[in-house]
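Structure, as C-alpha cells:
Part of the complex only, each chain left as placed.
Each chain carries a letter (A and B) given by its place in the written order, and its residues are counted from 1.
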Amino acid sequence: MNFFEDFAVGRVFRHATPRTLTTGDAAAYIALTGARHVVHCAEPVAKALGHRACPLDDFLVFNVAFGKTVPDISYNAIANLGYADVRFTAPVYAGDTLACESSVIGLKQNSNGRSGVVYVKSVARNQDGHAVLSWIRWVMVARGAEGAAPATKVPPLPAEVPAASLAVPQFLRAQALSTEATGGSRQWDDYAPGEVIDHPGRMVVEEADHMAATRLYQNPARVHFDANNDFGKRLVYGGHVISVCRALSHDGLENAFAVVAIHGGSHANPTFGGDTLACRHVVAAREELPGRRDVGVLRLRMLGVKDEPLARLPAVAPGEKHPAVVLDLDYSVLIPRRQ
Amino acid sequence: MNFFEDFAVGRVFRHATPRTLTTGDAAAYIALTGARHVVHCAEPVAKALGHRACPLDDFLVFNVAFGKTVPDISYNAIANLGYADVRFTAPVYAGDTLACESSVIGLKQNSNGRSGVVYVKSVARNQDGHAVLSWIRWVMVARGAEGAAPATKVPPLPAEVPAASLAVPQFLRAQALSTEATGGSRQWDDYAPGEVIDHPGRMVVEEADHMAATRLYQNPARVHFDANNDFGKRLVYGGHVISVCRALSHDGLENAFAVVAIHGGSHANPTFGGDTLACRHVVAAREELPGRRDVGVLRLRMLGVKDEPLARLPAVAPGEKHPAVVLDLDYSVLIPRRQ
C-alpha cells in the first residue's frame, strides 16, 4: 500500500496471493457478467479449436491479474489513468495458477506536489512461468509525505499492439469454430471499418454484482466496497464494466472468440450501482495476421454507455468525452475469416 | 431474435452456445437458490443410488436448457404462455455439455394482427447426443412487420406425461436413499392425494439474485435485466421462481429426489425484486411405476406465493387465479416407496 514516494523507476513488485483458477471461477464469472462467448463455456467447441479444455474468459484472466497488482500499485490510487500495450499471450485453463509482477517504468510528480503518476509494466505468468498477459498502466497516486520530486520519466507508450506481433496460438484451428455454436454468421470479412454495432442487451449493475465480481478477482481497492470516499458511494470497478460490455456484445460479435490486445482505453466516467449499462462497438480496422488465412483481427472501439438508450447516443469521436460514456476501449479480437 | 413472421411450422433451430456444466455451476446454483436436495450435493448419497457422481439439480438443467432457446424463440416474447410434456429423460453430470434444438410445431396469429402464439418442441442433448430433457412451450411473439397471417396450427398439447412413459434410470437404487441423509422420513406411501403442504421457509428475491441466476443460465431476455419495459421494472425470470420454490419445498418433500416431468404450468403473476416467496404444495396423485416396487411417482401442484403468509392463503382451485400466486406448476417427482 504504497504512496508516490515509495515508487522508483526500476523497482519490481512480485505481487502477493497467486491464484489457481478453477471451473468454479468460470461459473461465477458467467453468473456475475452474463458472458456467453462459447469457446469459454462449451468444451467440445474449445477442443475443436485445438484447446485442451475451455480457456477461461479473457477478461476473467485480465481482472484476476489486474487485481493482484492493486495492493502494491493502486490500493490508494486517486485514479486509474490509462492502459497500453495489453497483450493476451497464452490461454489460461482451469487449474492454472497465475502470479503477477510489475516493474515501475516511469514517474512524474504532479505540479501540486501532492501526487504523481506511476507507470508500471505488469505481467501475469502461469505455473510454468509462461507469460499469459502483460500490460502497461498508469495511475495517479497520492504522496504520503512531503519530499523532493523524483526525476521525471515518462516511458514510451505504444499507441497500439501491432497485429503482426500478436500472439496467436500455433495450434489454433479457427475454421473449426461452428457458427451454429456461436449463433452468429458474421466473420472477419463481414465487418467494415466504421461500422457501428449497437448491441441489443442492457443490464442494471447491482451493488451486490460489482462487489462480488471484484471480490472474485481479489481486488481489495476500498473505493469499490466502502462509500466513504469522494463520490460518497461505491465506485464500480472498471474491469467489471469491461466484462459486462464484452458479455453484452455477444449479440453482434458472436464469432469474436478471443481478445488478443488492448491498445488503450479509459474509464471515461464513473459507474455506480443502479446504473444501466449498454454497449456500442465501432469497427476501427480489419487486419490480417502474418501467415494465416484462417483467422483475422478486428480492431474495435468498445463504448460502455450508461442510462442512455443507444438509439439516442450520437457518434462520439475518438478522444471526445460524452457524459453517458463510461468506457472507451480500443482493443482487438480474433475472428475466423471466410475461406 | 425472431418476430412472429419469422416462424414457420417445421422450422428447426439449433440453438447457439452449448454449455458444459461444472461443479462451479452446481455451487452457484446452491448459492442463488438455496437448493438442498441431497442427491445433488452429496456424492456418496448419489453413488449409493447408482449415479456415477452427483447429478446436477433438475431445475438447473431445465433453466440452462431453456436459456439456450431464448435468443431464437423468445428474446422478444410478450409472454411465456405455457409448458407441456416436459420430460427429464436422463441425469446430467458435471462435465456434460448440453446443446439444444427446437422445432416449431404450431402457429396462431392473434386477431389484432400484431402478434401471435408460437408453439415449439425443444430438446436438450448431452455430448453423446442423448436427450436429457424435452419440452413443449408456447409463447406470444410480436410481429415485426405487417403481413399475411400464416395458417393456424394448434398442436396437440398433452395434458400430462403418463407415469408409464416416464424415464426412470434402470440403474437407480431408490431404496438406497437414506432418510437420515435426506432429513425426512416420509415416503411415497405417506402422502395422500389432496394433502396440502405449506413449506416453512420464505425468501426475499433480491434483484442481484435473480439476475445472477438468469445470467448463470445464459438467458439474455432483456426484461430480466433492464427496467425499460411495460412493467417499468425488471421481471424475475420464471425459472428462478421455480428453483426457489423447489428449494423451499425441501422441508416437507425431502425424499422427492428427482423431478421427472412437468405436465403444465403457468407463471400466474409477475415476480419482482423485493418480493418474498413462499411455497405450497398440493399432492395431486400417487402413481405407481410399471415394473418397480422401490420407487413411485408423486404428482404435485407447486404454488409459488408472494408476500402473503401461507396461513392466510385459501385453497386455490386448479385453474383459479389468486393475486398472490405467481407460479402454478403441475409436475411429478420420484420418491422411494415403503417396502
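Worth a mention:
As a working rule, a contact is a pair of C-beta atoms (placed from the backbone, for glycine too) under 8 Å apart; a residue touches a chain by one contact, two chains touch by 3 or more.
Since the model is a prediction, treat every value here as computed from it, not as a measurement.
The complex is a homo-oligomer: every protein chain shares one sequence, and counting across the whole structure file gives 3 copies, of which 2 are shown.
The definition used in the following text is that only the chains that are shown with their structure count from here on.
Computed centre separation for the pair chain A/chain B is 36 angstrom, with centres defined by C-alpha atoms. Remark: chain B residues 1, 14-20, 22-25, 27-28, 32, 71, 75, 95, 97, 99, 127, 206-208, 211-213, 215-216, 218, 220, 222, 225-228, 234 touch chain A in the complex.
Only residues 22-28, 30-34, 36, 38, 41-45, 54, 180-184, 200-204, 206-209, 212, 250-251, 254, 276, 309 of chain A touch chain B when the two sit together in their complex.
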